[in-house]
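One protein chain omitted, others in place.
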Amino acid sequence: MPNENAAVSKRLPDSDGNPQQSHFVATEAFASIFEVLQGKGYTVIGPTIDQHAIVYDQVRSLQDLPQGWTDRQGAGEYRLERRDDNALFGYVVGPHSWKHFLFPPAMTVATADKTASGWTFQTPEDDPPKYAFLGVRACELAAMRVQDRVFMAGPYVDPAYHQRRSGALIIAVNCSQAAPTCFCTSMGTGPQCTSGFDLALTELTDGFVIAAATRDGEEILSELKSRPATVEELRQAAAVTQRAAEQVERRLDTTNIRDVLFANLDHPRWDDVAQRCLSCANCTMVCPTCFCSSVQEVSDLSGQHVERQRQWDSCFNFDFSYMNGGVIRDTTRSRYRQWLTHKLASWIDQFGSSGCVGCGRCIAWCPVGIDLTEEVAAIREPTS
Amino acid sequence: MSERPRLGVFKFASCDGCQLALLDAEDQLLQLAGAVRIAYFLEASSRIEPGPYDIALVEGSITTPADAERIQQIRRDAKFLVTIGACATAGGIQALRNWSDTDEFLRAVYARPEYISTLATSTAIADHVRVDFELRGCPINQQQLIEVLQSLLAGRRPRTPTHSICLDCKRRGTVCVMVAAGTPCLGPVTQAGCGAICPAYDRGCYGCYGPAVQANLASLTTHLIAKGEAREKVVYRLRGFNGYSPEFRAESDRLESIEEREG
Partner (left out) sequence: MSIPASTTPSSSQQVPNPWQAHAVSIRSIQQEIDGVSTYDLAFDNAAADGTYRFSPGQFNMLYLPGAGEIAISVSDDPARSASSCRHTVRTAGNVTRTLGKLQPGDTLGLRGPFGTAWPMADCIGRDVIIVAGGIGLAPLRPAIYTLLRERRCYGRLNLLLGARSPGTLLYRSEFAQWEERGLVVQTTVDQSTPDWTGNVGVVTLLLERLRSFDPTNSVLLCCGPEVMMKFTAVTAQHRGIPPERIWISMERNMQCAVGLCGHCQWGPEFVCKDGPVFRYDRIARWIDVERL
């Protein structure tokens, strides 16, 4: 790849740390990315407005994007609001995460059929679309890395995740603003996208600074009308992410967090939060790294054809830890403790990183606004 | 098994909702059958066979002295008794009268109230006899009913979900109406079963499937009140189809007593 201007490109390192030249694509030219992606057989999933929120769904043109909209978020609260400009990606993160597409909420993982000679067992053909994810944020790239380890790095690989993930093209966007619920800077995951994407965009007033990090990304970029970004555009792009970073106000103190939590499994704060927690599972459902599921038998009326349906499940559900001898985590206290210690402590033992990327979804989408950063802070307070 | 299991369907005070779900499911029931013999189902056929019944499905709540007698006999006749719907499992919407003076109702509604024989309360079947399995909902979910019968016929204990409505909202991608629109919703304290329909139509959950296991009602009502809903409206919200279930009842009574204390 030609690279006459390495000194400038170095300011926007790509996933390998190899300087790739950044380009500028005007908004009108960017509109053709949908055709380019569709032409390559991708189903494009991106942000769009639905049900009072910016959700991730299939998008077919620039018109589907939430142009001129933003979100206002707090503990237990999310509101759509008008922006005073026409930004396409001028929002933060919403109720959905990309795991909806990589790890479907419900799918058939196996089937059984009764034949004359007894039961036969199959795993169904799985033919998912080839996804292009448009508008992936830095914390979400981190969440994908976390789920990659869960589903693909162990001795057994999840076939559904593997297939969807391998085919997916990732177009990241550097955040231009942060919500009060964000704490990516504490988790070291954002707001700058540094790796794990094919293309990364930074939105300026009249277009995008775009860098490719992979050959797939380069190929797509080459089909858009673009020119090398100017030094001024690169400076503006850097300022955009800088501004977002400065807006992140929430903090989670991660110092020794694993040991602190494990040393405090009897802390009175667990009782306190259990008074407020509804054990409703919303936090785990919106969390982009939570991966729990259970399998249900769905049989036809004759009972001769049975499908094993895997569905998202959560450690907040009473039955989750059911054994014939009794339910292990039979109190909200023990279930909240499982969630928090799994995300922030045992995940480190299991997968070598935190299970939290600081996206703030669990804070915004908890119906009663329980905030894990506050809970951790309280647990860190010495008890008398 | 030489003889097919005998199924009885019994009705007490209720609307037609669950009955419709049952009748709608009849085709499937018959398919399930060859497997069952419908020995008692007044609404579907005039055939009345005496007990014992292997499975008794009981719909409706107990509101009259005669009902209270009849359910005892059904219990004696039934090997496995399943209550279906909010009326049978929690007293139903008619249990609202439990908070008021029935005599006054009678005088207001009927010209000759002395002809009406009724109890002061509408109560769940389980308040009168031992119940083997409760199928919740107002109305019940037909798929769940089939699953219950299929399980019982196969000699398994039926398994219906005990998790909150919220989980189903999230699985189907519904955006939370409480968080995104400030619409009060009973979903977090309500047991799943309907498939989270109301939030998908931009409404809060009405609690048709009754309290979820270990429902934390106090936290939700505190939150609703803090967000600006008047306490008496929260009481009203809780006193729906499952208003007389122990959990919902205790919470609405608690809120009401605060109200009275505070004048």
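A and B label the chains in the order they appear, each numbered from 1.
The rule we apply is simple: contacts are C-beta pairs under 8 Å (C-beta built on N, C-alpha and C of every residue); 3 or more make two chains touch, one makes a residue touch a chain.
No experiment lies behind these values; they were computed from the predicted model shown.
If the full complex is used, which shown chains touch the chain that is missing here?
A, B
Among the options A:Y42, A:Y91 or A:F151, which residue touches the chain absent from this view?
Considering all chains, including the one not shown, the answer is A:F151.
Of the residues listed, A:D64, A:E218, A:D272 or A:E374, which one is in contact with the missing chain?
The one listed residue touching the chain not shown is A:E218.
Going by the contact rule already stated, which one of A:D57, A:D330 or A:E374 would touch the omitted chain in the full complex?
A:D330
Which positions on subunit B touch the chain that was left off?
Against the missing chain, subunit B presents residues 151, 154-157, 159.
Where does subunit A touch the missing chain, residue by residue?
1, 3, 14-16, 18, 20, 109-110, 112, 114, 117-123, 145, 148, 150-159, 162, 165-166, 168-170, 196-198, 212-216, 218, 262, 265, 291-295, 297, 299, 303, 306, 308, 310, 313, 315, 320-325, 328-331, 333-334, 338, 341-342, 345-346, 349-350
Basically, only the chains that are shown with their structure count from here on.
With chain centres defined as C-alpha means, what is the inter-centre distance between subunit A and subunit B in Å?
Here the centre of subunit B sits 38 Å away from the centre of subunit A.
State the interface residues of subunit A toward subunit B in the complex, per the touch definition above.
50-53, 55, 76-80, 95-96, 100, 105-106, 275-282, 285-286, 299, 301-303, 311-312, 314, 317-319, 331-332, 364-365, 367-369
What part of subunit B is in contact with subunit A in the complex they form?
My answer: residues 28, 31-32, 146, 150, 154, 161-164, 166-167, 170-182, 185, 187-189, 202, 212-216, 218-220, 223.
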